[in-house]
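Right, chain A next:
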Amino acid sequence: MNPAIEVRNLSKEFTLHTQGGTVLPVFRNLDLTVSPGECVVLGGPSGVGKSTLIRCMYANYRPTGGTIAVRHDGRPADIVSAPPRQVIDVRRRTLGYVSQFLRTIPRVPALDIVAEPLRAVGVEAAEARARAAELLRRLRIPERLFGLPPATFSGGEQQRVNIARGFAHPYPILLLDEPTASLDAANRETVVGLVREALDRGAAIVAILHDQDARDAVATRLFDLSPYSAM
Partner candidate 1 sequence: MSAATAPVATGGPETGYNFAYLDEQTKRMIRRTILKAVAIPGYQCPFGGREMPLPYGWGTGGIQVTASVLGADDTLKVIDQGADDTTNAVSIRRFFERTAGVATTERTEEATIIQTRHRIPEAPLREGQVLVYQVPIPEPLRWLEPRETESRKMHALAEYGAMHVRLYEDIAHHGQIATAYDYPVKVNGRYVTAPSPIPKFDNPKMHMNPAIQLFGAGREKRIYAIPPYTRVESLDFEDHPFEVQRWDEVCALCGSSESYLDEVITDDRGGHMFVCSDTYYCAERQAARPAAAAPWSEAGGSAK
Partner candidate 2 sequence: MSVDTQADAPLLEVQGLSKRFGAIQACRNISFDLWPGEVIGIVGESGSGKTTLLNCISARLAPDSGRVLYRTRHEGPADLNGMSEPARRMLMRTDWGFVHQDPREGLRMRVSAGANVGERLMALGARHYGNIRAEALDWLGMVEIDQTRVDDMPRTFSGGMLQRLQIARNLVTRPRLVFMDEPTGGLDVSVQARLLDLIRGLVADLGLSAVVVTHDLAVARMLSHRLMVMWRGSVVETGLTDQVLDDPHHPYTQLLVSSVLQP
């Protein structure tokens, strides 16, 4: 089977010009291949660069070297060197990302924040909202909050809105950065269910999951970053 993601020879270091040009190496010559239907959970001690790797895979961080081929429209696209418009298109249709924090937008209600990824791929407003409402309900967001901008929601509520948004469109690839961090047991269980459903439809998933139960429930493979550490 063609891999969904193929990371080759990836290196990342940060140069802090505001601190006298200090160089912070993170990892070096990292290789990782993820196939559809796989859930690779990243491992290694804190600071080994798990979030950095996920952000590189989302093209949020720009690697120092290497390639990240993402299967998009049946062909590998190197997200490191792709022009911005292609990256945007890959993110819109292929690559989902659940970050640790929801970036709220003033005045946009929770329902529309969740529906937006569907709208972006051309789903009708009503249908997109219906799917968004279903997800929010599953994640136990009270109905009365649907119409409100999440800026004033609690941390846990915001994170659940964020998760709903990440799972609204059935992306072929999902990147999850601690999706269960601030959730109670019931909602953790829901997220596990969502991940399983995604795997069942053949999604390739790369996740950071500190919660042992959740990890056991969804991981098909662990990938330890320690061997690639450049510290």
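Per the selection procedure, all candidates are chains of the complex that A comes from, given by their letters.
Basically, a contact is a pair of C-beta atoms (placed from the backbone, for glycine too) under 8 Å apart; a residue touches a chain by one contact, two chains touch by 3 or more; residues count from 1.
What you are looking at is a predicted structure, and each value in this text was computed from that prediction instead of being measured.
Undergrad: Considering only this complex, which of 1 or 2 touches chain A?
TA: Only one option touches chain A, namely 2.
Undergrad: Which part of chain A faces candidate 2 closely enough to touch in the complex?
TA: Residues 14-18, 55, 59-62, 84-89, 92, 105-108, 120 of chain A touch candidate 2 in their complex.
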